[in-house]
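Have a look at the structure below before the remarks.
One protein chain omitted, others in place.
The block that comes next holds subunit A.
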Amino acid sequence: MDFSWMAWTLPTALFFLTILALLVCMAVWEYVSPGGNPRIGILRFETTRGDRLFVSLLGAAFIHLAWLGLIGPNVWWALALSIVYAVGVFKLV
């Protein structure tokens, strides 16, 4: 099957594989510990671990965009900041 029309590159393939791996990990986590672990964190509303992943990914996207718009094209620091942010979201939100 020819997927050249999708214009794949190694970085974008790795990006989507990471997202897929995260979703698989979340599915395994849900299987091992069902219910989504709902709790009320610092935002004062109930979130499940799926919500926390969504907030982490959406926040990471905006961290990268803000980095590109305000600082520069080197997004490795934005990636590091996003990981710290995601850990914070999973611990506190």
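Note that a contact is a pair of C-beta atoms (placed from the backbone, for glycine too) under 8 Å apart; a residue touches a chain by one contact, two chains touch by 3 or more; residues count from 1.
As a convention for this text, contacts and distances are computed from a predicted model.
Not every chain of the complex appears here, and the one that does not is recorded in UniProt as "Sugar ABC transporter permease", selected from "Putative tricarboxylic transport membrane protein", "Sugar ABC transporter permease", "Fe-S cluster assembly protein SufD" or "Cell shape-determining protein MreC". Residues of subunit A that touch the chain left out of the display are 4-9, 11-12, 15-16, 30-31, 34-35, 44-46, 54, 58, 61-62, 65, 68-69, 73, 75.
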